[in-house]
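Shown here: the complex without one of its protein chains, the others still in place.
Naming follows writing order (A, B and C), and every chain is counted from residue 1.
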Amino acid sequence: MPKPIHVTVWGQNVHERKNAIVAQIYPDGKHACIAQGLAEDRSLAVRTATLQEPQHGLTKSVLAETDVLIWWGHAAHGKVRDAVVEQMIRRVWDGMGLIALHSAHYSKIFKRLMGTSCSLMWREAGERLWVCNPGHRIARGINRCFEIENTEMYGEPFAIPTPDEIVFLSWGGEVFRSGCTWTRGNGRIFYFRPGHETYPIHFHPVVRQVLRNAVHWAAPNGQPWVDSCPNVPINKAHETLIAKGPRLHKEGEAGLR
Amino acid sequence: MPKPIHVTVWGQNVHERKNAIVAQIYPDGKHACIAQGLAEDRSLAVRTATLQEPQHGLTKSVLAETDVLIWWGHAAHGKVRDAVVEQMIRRVWDGMGLIALHSAHYSKIFKRLMGTSCSLMWREAGERLWVCNPGHRIARGINRCFEIENTEMYGEPFAIPTPDEIVFLSWGGEVFRSGCTWTRGNGRIFYFRPGHETYPIHFHPVVRQVLRNAVHWAAPNGQPWVDSCPNVPINKAHETLIAKGPRLHKEGEAGLR
Amino acid sequence: MPKPIHVTVWGQNVHERKNAIVAQIYPDGKHACIAQGLAEDRSLAVRTATLQEPQHGLTKSVLAETDVLIWWGHAAHGKVRDAVVEQMIRRVWDGMGLIALHSAHYSKIFKRLMGTSCSLMWREAGERLWVCNPGHRIARGINRCFEIENTEMYGEPFAIPTPDEIVFLSWGGEVFRSGCTWTRGNGRIFYFRPGHETYPIHFHPVVRQVLRNAVHWAAPNGQPWVDSCPNVPINKAHETLIAKGPRLHKEGEAGLR
Partner (left out) sequence: MPKPIHVTVWGQNVHERKNAIVAQIYPDGKHACIAQGLAEDRSLAVRTATLQEPQHGLTKSVLAETDVLIWWGHAAHGKVRDAVVEQMIRRVWDGMGLIALHSAHYSKIFKRLMGTSCSLMWREAGERLWVCNPGHRIARGINRCFEIENTEMYGEPFAIPTPDEIVFLSWGGEVFRSGCTWTRGNGRIFYFRPGHETYPIHFHPVVRQVLRNAVHWAAPNGQPWVDSCPNVPINKAHETLIAKGPRLHKEGEAGLR
């Protein structure tokens, strides 16, 4: 039996406890519902973490064991501590996959990895998603389009760097790049638009299928790589080099940062 | 006569005042030397700014008037205030070009726009650069390769997102992607490897030519775009939409961030 | 006064002469109407060429003088001679811009430059286009969306390599990447979806504005580069190299192709 893919589903868990509509749909929290959908796939080992836990449930050891991190947040983006964000980002560079859902377009981790504002336009209305590449791993088993009757749609302009791939486009009165991929370091990143908390979107069987597919796509396939910025002195070069001119640094010293 | 391109050359201006070798080469500061090289092109209107000035010389009005920002820093990356970095980044998204030189690979602004660690390896030794695309605007008038006898070279792995284009590769005992371009928002970004402060690199005629070329390449050609994240209510949609399900937001309200 | 940008508008000119509907809308040919829309911009020098002319009107000298080529064809893609296609492609690599309109997704030149099948789905129905990046040169002066009442829309999957940029997305019952850019060699390529011949689309003021913008965006800004595949012998290398092992080729000989 192959090793399972270890998934951590992170939920902000705020609206679920404060807003009656959200609490009714997701009584155990949105993260629990997402995790349940993933667990339908036996090759995934799923755990959850929330904002309220120490270190938001994302300790160094949890992150080290996580192959793919799923991120959902909305009202409390600003409450996620910067130190935890830095640790998550390092793990993405190492190879951990990241799946950002819906309002996570404005999360600290997503914005930091994109380097752009990640703005868009929005409206509480239904939408339909189309598959741009039926052969893509993330689209496996998905029909050429599917509807989400009740949702908060998003529209362009979506201020992101050009995606590596566009897997879904949507229309809900306006058009939007609803399923996009990028790579940062060795981590694969998938942004998936559906996921507003006032609707039962994470019970939708196609949305669940997309997330299971995306976990398989985002799982690391390389080897961990510990990033550094070494000085390699002249006498360690493979070809013969001759030092010329004055120098700021001593042989093999750590550089300035 | 066409409008000039407004360039601001930012220099950290620290080693020039503390290190005797650097002070001797760049008595007026490295930024002044870079500006001098640019001013050989009459279509450029060049000013300078340094770390020590109020707001590092990069007030809102200076940034608003800047078409292309050239950034050189090394020892004092951490002293650049985050608020100024945010304002620079907004201007890049608007369309301001950014040219990051040498050790600026570890500057706050470059790392924030890349979303990666931007690490590399380094050694104080000479290097040679080759042109990967002789037809590129940044390579105009440059021979197929040129040498920088005294320099601090850099080597791979360079932890950057895949560049849009690679204009130069170099070898100085190791290989490196020494001239790379990206776009973030509407801002064009060029990273150019040469520029260590203990050598007279910014007097090198080919380095000066590359920077003049790069300014022309990076100058904005679109229109300013003020980013926002608007709600567009259902009755403002162009096709007829029907509201369904419960709602979190009121018509036209500002979203959560 | 700056030098004008030289544009050649190529039209297939078949349906205009065979189909009564098309002939009535474009009595002088579709190419003439497109050229007329471009000529509203005094900085463009516009000519036309058609399938029926010798070498399809695209002689070596016409191509050499062309900064941006606009291509519209539909029924007669297969009649465009391969030798002419090869010459056009060489010019794109040199830096000539290419703007491919509507059914040109299946033209020889577009498919050859993309390396993919360029398939899509289609329907004769209206559509609306949205701007994905209001700051882009090609979107200058265009509102955030515009409608084409009568058109043949296209839908995904559109089998193209990931575009460098997406400027427009559309919806006409299905979604589509309606304005995309790529670079091949030094040539900038823009695919723009509108342009079905049975409707007066090339009289539409926004479509005309997009094409004028696109010409400015696609115009070459580098220097011509004559492609080759030279052998550079060991004694011409800048660093000292030592020949080792047996050899297939003589010094400086032309390689195998």
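The rule we apply is simple: a residue touches a chain if its C-beta (ideal position, glycine included) is under 8 Å from a C-beta of that chain, and two chains touch if they have at least 3 such contacts.
Remember, it's a predicted structure, so these values are computed and weren't measured experimentally.
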Candidates C:Thr8, C:Ser103 or C:Asn213 - the one touching the absent chain: C:Ser103
Full-complex contact with the absent chain, from C:Met114, C:Cys132, C:Cys145 or C:Ala218: C:Met114
Hidden partner interface residues of chain A, rising order: 2, 94-95, 128, 133-137, 139-141, 145, 147, 164-165, 183, 185-186, 216-217, 221-225, 238-239
Missing-chain contacts mapped onto chain C: 15, 19, 21-22, 74-75, 77-78, 90, 93, 103, 106, 112-117, 119-126, 149-150, 152, 155, 157, 159, 161-162, 172-174, 182-185, 196-199, 225, 227-234, 237-239, 241-249, 255-257
Absent-chain interface as seen on chain B, which is shown: 130-134, 144-145, 155-158, 162-166, 169-171, 174-177, 239
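Methods note: only the chains that are shown with their structure count from here on.
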Taking each chain's C-alpha mean as its centre, the one farthest from chain C: A
Innermost chain by mean C-alpha position: B
Rounded Å distance between chain A and chain B, as computed from the means of their C-alpha atoms: 27
Rounded Å distance between chain B and chain C, as computed from the means of their C-alpha atoms: 31
Where chain C touches two or more other chains at once, by residue number: 133-134, 145, 164-165, 239
